[in-house]
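The structure appears right after this line, and notes come after that.
== subunit A ==
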Amino acid sequence: MPLVSVRHLSKSYGSSLVLDSLSLDIEKSSVVAVLGRSGSGKSTLLRCVGGLEVFQSGQVSCDTQELKAHQAADKSYFRNIGVVFQHFNLFPHLTALSNVTIALRKVQKLSKQVVDERGRRALETVGLWDKAHAYPARLSGGQQQRVAIARALALEPKILLLDEVTSALDPELVEEVIGVLRSLAERGHTMLLVTHDIRFAQTVADQIVFMHQGKIHEQGPAREIIRQPRTDELAQFLGIKQN
Partner candidate 1 sequence: MPNLSLQFWHVWPHLDTLFQGALLTIALTVEASAVGLVASLLGAYVLLSGFKPAAALVRGYVEVIRNTPFLVQLLFIYFSLPSIGIQVSANQAALMTMVMNFTGYTIEILRGGVQSIPKAQLDSAKSIGFSKLQTFSFVVAPQAIRNTYPSLTSQFSLLLLGSSVVSAISAEDLTAAANYVQSLNFRSFEVYIVAAGFYLALSALCRITFAAIWRLTFRRWE
Partner candidate 2 sequence: MDVIITYLPSLAVSAANTLLLFLACAGVGAVLGLVVAIMRTARLTILREISRLFIFVIQGTPALLLLFIVHYGIATLGIRLPPALSATVALSLYAAGFLGEIWRGAIEAVPRTQWEAARSLGFARTQALLLLIAPQAIWIALPATVGFLVSLMKVTSLAAIIGVVELTKSGMVIANLSFEPMIVYGLIAATYFAMCWPMSVLSRHLEKGQHATR
């Protein structure tokens, strides 16, 4: 039984169709990278799975929770997912530790002991426990993104959704984030990541899904699909000339 199952998902913005009856399974502990050009619909797919967008037809199920068409996600759906955004979206008026623990305290209403423990563990996982009391403005882009990852981790979600998490970072800061994600993958976290960076996908993912114009054109094991693209669109995306 896959952890996350997307069935015939379709979404339009006004008159333009962004996702075209898309189906996808994500197994537990697997890392799936969705590759594609800007406008291919990959971010929209992630946002639909994450309950951040309402879609017109199809179904998304995550563990025991389900999202149906035309329905806004119920608050309880967000217990299963942890989202990390391209621009980190940390709360600027809270310290790193507060950012990580605020949902645990105010939404899940966990005990102080549990909250403190989870917060510490999450920040240690991303290697930023020493910056627990720093404000986001004092952290570098890479550090902020790592705090954002810790914030998602602290929820102990079934799946982590990462939307172009390295795209807004300077090149030298990308490595630290990739390092954290790789170690999370090794620990068996289920992850869905969206990126247009091929190298990033290759380094971290088991499976790669290639999207083009709202549909999945190819999917398969990470190494293979990059080395031997079967469709023209993927080949073009990878910059390989096909004759």
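Selection criteria: all candidates are chains of the complex that A comes from, given by their letters.
The rule is short, and it goes like this: a residue touches a chain if its C-beta (ideal position, glycine included) is under 8 Å from a C-beta of that chain, and two chains touch if they have at least 3 such contacts; residues count from 1.
Since the structure is predicted, the reported quantities are computational estimates derived from the model, not experimental observations.
Looking at subunit A and the listed options 1 or 2, the chain it touches in this complex is number 2.
Against candidate 2, the residues of subunit A that register as touching in their complex are 50-52, 75-76, 78-79, 81-83, 85, 87, 89-93, 102-103, 106-108, 137, 151, 155.
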